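Missing here is one protein chain; the remaining ones are kept as they sit in the complex.
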Amino acid sequence: MILQICLLCLNIFSLFSCQKNHHGQFEHSDLYPKNQQIQDGGTLVIGIRAEPESINPLFALSQSSRNIIRLVFSRLADINEDLKGFTPRLAKSWEISTDNSQITFHLRTNVHWQDGTPFTSKDVVFTYQMHINPVVAWDGMAYKQNISSVEAFNDSTVVFSFYENHRSMLSDAVEGYILPAHILQNISPQNLFTSDFNRHPIGTGPFQLNSWIDMQTITLLKNKRFYESGKPHLDQIIFRIIPDNFNLLNQLKAGEVDLVESIYPKDFQAIIQNWNHGHSDIRPISYLGRRYDFIGWNMIDPESYRNSIDRGESQDAIKYNIQPNRLFGSQKVRAALTMALDREAIMNTVNFGMAVPMNGPVSPILPSYNEAANIVWEYNPQKALKFLAEQGWTDSDGDNILDKNGIPFKFEILTESGNLLWEQVATIVQAQLADIGIQVTPRFLEPALLYGKLLPAKDFDAVIIGWSVGLTPDFSPLFHSSTFYTPFHFTGYYSREYDRLDELAKTAANDDMAQKYYDKIAQLLSNDLPYTWLYYRMECSAVHGRFKDIIYDRRGLYNNPEDWWIPLDERQYIDKVFKK
Amino acid sequence: MILLAVKNLAVQIPQQDKTIHLLKDISFTLKRGETLAIIGESGCGKSTLCLSILGLLPQHFQTAGNLTFYKNGVEIQLQDQTDPHFNNIRGSIVSMVFQDTLGSFNPLFRCGQQIIDVLKEHVSGSPIQNKQRAIQLIQQVGLNDAEDVFNKYPHQLSGGMSQRVALALALASNPDLLIADEPASSLDSMAKNQYLDMLRELKDKTNLALILVLHDLNDALRFSDSMFVMYNGRGFEYRKKSDIQKTPAHPYTRALIDIQNSLNQTRLPQQIPGEVPSITKLIPGCPFHPRCSKRSDICRTTFPPPTFFLNNHFVCCHHYFKSN
Amino acid sequence: MLNGIIRRILSAIPTLLVGITLCFLIIHLAPGNPATRFLNPSQTAATQEIIRERFGLNQSLPIQYFHWLKQVLFHFDFGYSFYNGKDCTEVLISALGPTIILSFWALVFALSVGISLGIFTALRADTHVDRVINSTMMIFLSTPAFWLGLMFIGLFTIHLNWLPGSHLHSLYYDQLDSFGQLLDSVRHLILPVFTLGLPLAATVFKYIRAGMIDALQSDYTLAARARGIRQSTILWKYSLKNSLLPLVSLLGVIIPALLSGAVIVEVVFALPGVGRAMVTAVFGRDYPILMAGASLAFFIVILFNIVADIFYRILDPRIRNSAGGL
Partner (left out) sequence: MKILPQKTQTNQSMTSGCITIGLVFIFLLLGPLLTPINHTSQNLSASLQPPSSSHWMGTDYYGRDVLARLVFGGRITWIIAIASTFMAVNIGTIIGLFSAYQGGWIDLIVMRLVDVMLAFPKLFVVLLIVGLGASSTSLLIWVLALFSWMEIARIVRSEVMSQKNRTYIKSVRALGLRTPRIVFIHILPNVLGPVIVSSVLLISTIILVESSLSFLGLGVQAPSASWGSILNDGRIDPLGTWWLSVPAGLLILTTVIGFNLIGNGLHKQLDLKKIV
């Protein structure tokens, strides 16, 4: 499991495949009738906001890069919608050894790289070597920690060996796209980051890169050698780079762009309206994604932390030398702040309904999610004031600002500048906390400054940001004491109970056992409130109605691009204009 | 043979509350080969007179009277500054050398080029002929190193040179009448005399008519055939040079002559009492009366009507007959 | 004259160097860390160090600087983008194309509109037409370019749907015949060129009109008229050349303004130019791109200053012939 900053998403796995009637906001047009003859051809234009940095799975970070990589490359297997089983891709089958220490993959033999070279087990072994090469610094390296070796038995058989028997062995093994050894082995790992391959990738996926015009368009053409016969159906997929959000939506409306992801909830409302009233061919698509937003409280005193670092103290020093934060060191204060916020109002205002409430650390898309395990702090300003009074915070001088020992309750709340949603949340939080006499100054910071300097140094009061979550719940980078000094553990949360539960959950023999510990973790964290969880976001996307058989769910939108197709009678100018 | 007749020329600037009269009732005639000196103190309207003959006054100036050029019999109504006839006259019949000669060159073009531009306008000829003609002109105005001057930029010319090149420019169009505004006034007296001598020679050679605007009476007496004395935008006296030298008819002219004589005889120069009136100030009657020793009541109220002599010559003074 | 030009070029070198050094300091001393992008909880400290090493950020600032300078001076190598590992020279060269196209047409537009309207109104100084054009130009001079662009997009792209509001070409540009391609490019360029060109045209207009009025009221024009030189010659040969003089010196001002304007216009109209590359690089703290872009911008500005000086020398003999000059 991985948590990442600023919407750097891995694959999305989610549980609730259709949110349709749950929120009742719009009706999905269901999949195209199955008896319909699928017709090949046509063009899909996808509007993206930023130029992909690299179409090399080793270096791709942004959502758009990852989407293109999904089209160009393949994995051994893709996870199923139930998050339990896997669909074979480059591997046609696999078996787990009886002692649970090895997985043997049997590869397809009809697969060719897009340059015509056959795909073999050498590529799988080579990819593993790249994944674990520290010089490459692949960001998913953690997945491969439990793998002891990957060996090719023959051209079509690969054996993965593991150190320990984990529940995640299969998903660890298939994580990561397979790279072409015959091309990349000639490039030294140091030079991979700057190699031409990143701009002219060769994969095994359903589409292959045709052209990349800087900051304008990236064109992918159908891979005629694709291993699943008769697929893909679309002739080409064009990524059009449109940095300005307004421009992007406008082109979507004008039909120049067919698919847009991560639409602002407010704009999404308009798309829903138009679709429901039949004014537009743009189909709204929404599903619970991977992102949630929260307020992180700095639980320790920044100065004592700095001193501790300066003295070069070890982790143990946490217990003895670091002072709790003068404001947020107390659980009661954090609980009071949580109760003082009308989180439902915040959620609805910034998300226009395109979010669900979140009260604890486990993301609702995960199998281990259990709403009942969380302690819920309902909006209750009176109770918040009571909690604060118990901690000594009262408005003793009548200036409408709470104070304690003559010190007013004032703090700065940081967030990333340019993130419309978080800026709004900060502004609303300021207004709502002002109502109970707490003076908050929102400060919007450059991401590099926020994540590169202030958070790692734990030099802040409170911060509004969001995480993007992965397949399995793993909160240790955020809350476990072993990660106390790492940049992601910025709240300075420390609990021996948590450490224990965290380790138990990880090593639990089966899912049911693990579930018990995750419930306990949820209860503990939602009580301790190192974060005040705000809401869990729904992904808002839109696609032109002529595209059929798009399967979207928690895993995301790019689950079956090779199956997407357009009926002949709905083809548009752009589907016909391109010469073969 | 008469070349130019100026009749009742007047120039004024209308303003919101009043009208400023720059020139009033100017009349004179000019024969071929004749040199007319226009005399007057600064601000009396000499330069305005020159420009109005060329039709070059600013748009908002109002003009009246008429100009007749007898070469082609053109009569120009001065009411209309934009009279297209001016286009046929400027350069080809009348040309002018400005007081600030350096400022009258376009700083960005070579002297030769500027002369050729004039030639192109007025004299048809091949480029080579034009260049030869230009060099010839430069030599004609007394510059020896003509080829060199031809290639010079205006700012590279010395004061004397720029006077001469300006003259060459004015002569390039082969005019019948040349107006020179304060010629060579910036030069020392020796260079000035040389220049004026050259001008006279040129005139004699080509039968050119000259209007010299001068403030130095001495120069006027030496180089002109007839003189036009101006004061406050009016013509006071217009007569042959010899007549004026012997018997100045107007008290103002007499005063000027007296000052000149006193200078020549190294006596202490006499001065005309009072100040030169501003052109913007309207003086009723004879504008000279505040400074005139002979003034009487009528001078304060009425401008004296001209008393005519031969050839349209005249004097404007209430006391002319009395004093004679 | 040649001597003067060489001296001018030599004297620009220290200017360039100081400017670039200042930029290097500004960029590298700014708070924040470009490696932040690559942070990841699963990384070990060693991996993070490898990433820093990959970008040369593990070295001290002077070493980074001299290394950078050496690479630029001896190999013309501006390094690789932190963002995508692309060669900075390539990135900028590919981004320079659209910027040059945009700036060129904006300049052509500004000069043609500015000069013709400037002359037109100078000949009609203080008439109603003059006043109307003058005030209109004053408005364009004071309009923020981004607002103008936004309003253009709002009106012509969204409301009227006449012209595209982004990109250099349509998606199906490659499928068009050559006339269609030309038309397509023109349609895409109209709004950005207007947005960038209008304020510039107003500047040019201001200078030409003033210069023209000055020239037309000057003694040499009066003298030329006295010599009987035709009005058209006076206008197109004499006055125009004189009024172009201040414009040439303005070239040194226009080019930086053009570059600054291009930043905004490229962002608003999603054009793949240097300006947009720079804005993206600022947000992403892509140091090598920023350095390469800043160096390029400096170089262009200084180059055009020199060109302007040379033009000025050619046009104005007074400077050309003065000893040393400049």
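Read from first to last, the chains carry the letters A, B and C; within each, the first residue is number 1.
Keep this in mind: contacts are C-beta pairs under 8 Å (C-beta built on N, C-alpha and C of every residue); 3 or more make two chains touch, one makes a residue touch a chain.
A quick note: this is a predicted structure, and the numbers were derived from the prediction, not measured.
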Residue of A:Gln424, A:Thr486, A:Gln523 or A:Asn560 in touch with the missing chain, whole complex considered: A:Gln424
Options C:Leu259, C:Ala292 or C:Ala308, residue touching the unrepresented chain: C:Leu259
Which residue of C:Phe66, C:Phe104, C:Trp147 or C:Trp162 touches the chain not shown here: C:Trp147
On chain A, residues whose C-beta touches the chain left out of the figure: 244-246, 264, 266-267, 345, 349, 417-418, 420, 423-424, 426-428, 430-431, 442-446, 449
In chain C, positions touching the absent partner: 14-16, 18-19, 22-23, 26-27, 30-32, 138-139, 141-147, 150-151, 153-155, 158-159, 219, 222, 246, 249-250, 256-257, 259-261, 263-264, 267, 278-279, 282-283, 285, 290, 293-294, 297-298, 301-302, 305
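By our rule, only the chains that are shown with their structure count from here on.
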Separation of chain A from chain C, taking each centre as the mean of its C-alpha atoms, in whole Å: 40
Geometric centre distance via CA averages, chain B-chain A, whole Å: 92
Distance between the centres, which are taken as Cα means, of chain C and chain B, whole angstrom: 54
Where chain C touches two or more other chains at once, by residue number: none
Residues of chain C defined as touching chain A within the complex: 31-44, 46-47, 50-51, 54, 80, 83-87, 91, 94-95, 153, 157-158, 161, 165-169, 171-172, 175, 267-268, 270, 272, 276-277, 280, 283, 285
Of chain B, residues touching chain C in the complex: 51, 54, 56, 87, 89-92, 95-96, 98, 100, 103-110, 114, 117-118, 121-122, 153, 155-156, 166, 169-170, 172-173
Residues of chain C touching chain B in the complex: 218-220, 222-230, 233, 237-238, 241-242, 245, 315-318, 321
